[in-house]
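All protein chains but one are shown in place.
A and B label the chains in the order they appear, each numbered from 1.
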Amino acid sequence: MPRRPSRATRHRLAADAALLVTAAAFAVPLAWLVLSSLDTGATLRVRLPDAPGVANFAAVLTDEITFTPMLNSLLLCGGATSLTMVCAALAAYPLSRFRARFSRPYLLTVLFSTCLPVTALMVPVYGLFVRVDLIDTMYGTALFLATAQLPFAIWLLKNFMDGVPRALEEAAWTDGASWAQTLLRIVLPLMGPGFGVVTVYTFIMMWGNFFVPFMLLLSPEQLPASVSIFTFFGNYQGIAFGELAAFSLLYSTPVLLLYLLISRRLGGGFALGGAVKG
Amino acid sequence: MRPTAPLILLTAALLAAGTLTACGSGSESDRDTVKVAFVKDTNGKVTLRDDYVRLVARQFERAHPGKKVRLIPVQAAENDYYTKIQQMMRSSKTAPDLVYEDTFLINSDIRAGLLRPLDGYLRTWDQWGQFEPSAKDAAKGPDGHTYGVPDGTDTRGLWFNKKIFRRAGLPADWRPRTWDEVLDAARTVKRKVPGVIPLNVFTGKSAGEAAVMQGFEMLLYGTGQQLHDPVSGKWVTGGKGFRDSLAFLDTVYREHLGPEVSDALSPSIQTRVAAELLPEEKLAIDLDGSWLGQQWQPTGGRPWPAWSTTLGQAPFPTRHGAPPGAVSLAGGWTWSVPSRARQPELAWQLIQTFQSRPNALEWCVRGAQIAVRGDVAADPRYLSSVPGIGFFTGLVKVSRYRPALPDYPKVSAAIGEAMEAVTAGEATPEKAAAEYDGQLASLTGGHVVARP
Partner (left out) sequence: MTGAVPHAARPAPAPRPAAVRRGLLRWSPLAPATVLLLLFLAGPVGYCCYLALTDTQLTGQESASFVGLANFRRAVTDPAFLNAVVLTLVFTALSSLLGQNTLGLALAALLRRASRPVRAVTGAVVITAWVLPEIVAGFLLYTFFERRGTLNALLAWLHLPTQNWLFTLPILAVSFANVWRGTAFSMLIYSAALAGIPQEVTESAEVDGAGGLRRLWHITLPMIRRSIGTNLMLNTLQTLSVFGLIWTMTRGGPGDRSQTLPVFMYDQAFMKSLIGYGTAVALLLLVVGALFSVVSLRLLREEV
């Protein structure tokens, strides 16, 4: 007589089945992206390409469509992300470690401002940038992008930092270490995964931002890929789905790579929860 | 411990800023440079305008040694282009010296004080006499000054597929005389040639000005009504003609003579019609613009060699065939000089280069533009440039321009909403017209008048 599977096994099988169904549902649109990019006759439906090939990629891999905008994007978003992370880490430290009457209002203000649509700010920001001579400069645009992402980054990093026990720092302080040394040598290494997740998140948000660079950069040779993908979409919607898919895939690659890199090195995005356990 | 930590952080920040500074090209405000902002097709493969502007720019640089032309192509959807050039023109630091303005918007920008009157230059320009009077008016502000030099116009009519018509038993020299004859032809196609969309009329908010101009105004001006009453200087509320025009749309989409409603209202419909439905012969009749052929030229976005023999053109009729029997609307773009331009003199000289006879001809030929200069319109090279150009040039004499008023873009948006409501089946033509009346009053500050 065959043994009935144990309760734990049955639970596991049920969970596996439920998860696979969900994963399949999530995977369908992704499958479209991959399959269509290899299919010159792609349509709106998921289908296997008749003759898979890289013609779509060849068509979009030009200086004008892909390489220059992608390079600009890397510089713009890379620079802005580093700036955001440096400022946010610095700001999160005292907010997490010291008590003051203003720190809660400060954090709340910062948090509320995350739901302000950035598009609403663009007219004043354009005016400001003209006045301070930052218009049509990559670093000016990066400064604004960095600021726009700061609130969320500060908030998340502060919460991650709360999760790092103080005992180690106190030991370092007694040794006469400065706050900067403690932050850099002790706190940040301990919250590596959280730091990584916030970095990825910040980078993703900047990478996809269309309106900010479109308004603040005038010279076409400085425009990032988020702008070129918008024009690409605006025009091709309904025609060259294969090329669109190929370009979308190329455009998403840096973000995916960054995520993989960081989750490999730091133990995965599953650490995100540390930020909000309170 | 050495105090290296702050140093590292600081260096990181400086490096980040440094890389970016190095890449930001210094914006030049050179006295010998003239900056030209224009819209670039969102399809990167269509470089007609860029090529032409570059050609003229090089010519200008050769003719004016020491001067440089800096091009600022803005690759974006039209609305984003408007937003961007308006921002640029607001400040003398970023204002281009020459800007490509849509006649759709030019009056708003004139009212906002963003453009510079050109009368002083035009008075002494010997070529100005060559321009069609109606085209000259397109860039004239309410103050009577002229703010732009048009480089072409466009007209609108019916494009139809002769092959589909043959299968439906319709004539190859089709000339509908009333709206009903258009609808009847579409119904015949629907009956006899299944699988083909009988008639496309652009509609709704997504297609934007294309819907309002090609769709709605082509209808409205054929009912004898107008959007704006020049005598009283007021906007006309939605009268019978307005409701009839919406009812025409209602018929097209309720009887399924048009594309699927969701397709008709989707942002991609214009591209689909030009690049897919017509070339793939899935659409029998299309109410569209004179520029379509440009797309199918070997240098266009969707080459289609057989188009000139496959497609026929017919003028769009008035409601019941009232004289002049046909109706068309004219649009187009002008070259204008922003009021905050730093080099207006150079800009004016560049306009002259753009609108020299050979260059104007070149642009009309390349861009499938309808000529606004009389001498270009009569040029054999122009008349043989694209099949059908003679037909569309002929429509200029029945063409109407849109109300050249600053409030027009807002009124146009309200019309788009009325069209969308009717097309989607959310409102009857009467209800949509009533809602339009309400909007019109608030958009124009009550400058409205009712006409039966």
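Just so it is clear, a contact is a pair of C-beta atoms (placed from the backbone, for glycine too) under 8 Å apart; a residue touches a chain by one contact, two chains touch by 3 or more.
Just so it is clear, the model here is predicted, and its values are computed rather than measured.
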| item | value |
| --- | --- |
| Contact partner of the left-out chain, one of A:15, A:171 or A:261 | A:15 |
| Candidate in contact with the missing chain, chosen from A:60, A:154, A:191 or A:223 | A:154 |
| Of A:125, A:138 or A:191, the one touching the omitted chain in the full complex | A:125 |
| Residue touching the undisplayed chain, where the options are A:93, A:139 or A:195 | A:93 |
| Where the unshown chain meets chain B, residue by residue | 13, 79-80, 82-83, 86-87, 105, 107-109, 111-114, 204-206, 260-263, 265-267, 406-407, 409-410, 413, 417, 420-421, 424, 426 |
| Missing-partner contacts on chain A, residue numbers | 11-12, 14-16, 18-20, 22-23, 26-30, 32-33, 43-46, 86-88, 90-91, 93-95, 98, 100-102, 105-106, 108-117, 119-121, 123-125, 127-128, 143-144, 146-148, 150-151, 154, 159, 179-180, 183, 197, 200, 204, 207-208, 210, 226, 229-230, 233, 237, 241, 244, 248, 251-252, 255-256, 259, 269-278 |
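Quick note on the criterion: only the chains that are shown with their structure count from here on.
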| item | value |
| --- | --- |
| Chain A-chain B separation of Cα centroids, rounded to whole Å | 38 |
| Of chain B, residues touching chain A in the complex | 1, 3-6, 8-9, 12-13, 15-17, 19-21, 23-25, 27, 40-44, 72-77, 80, 83-84, 87-88, 90-91, 93-94, 266-269, 271-272, 275-276, 302 |
| Partner chain B, residues of chain A touching it in the complex | 64-65, 72, 75-76, 78-80, 82-83, 86-87, 90, 123, 126-127, 130, 133, 135-140, 142, 175-178, 180-181, 183-185, 214-215, 218-223, 227-228, 230-232, 234-239 |
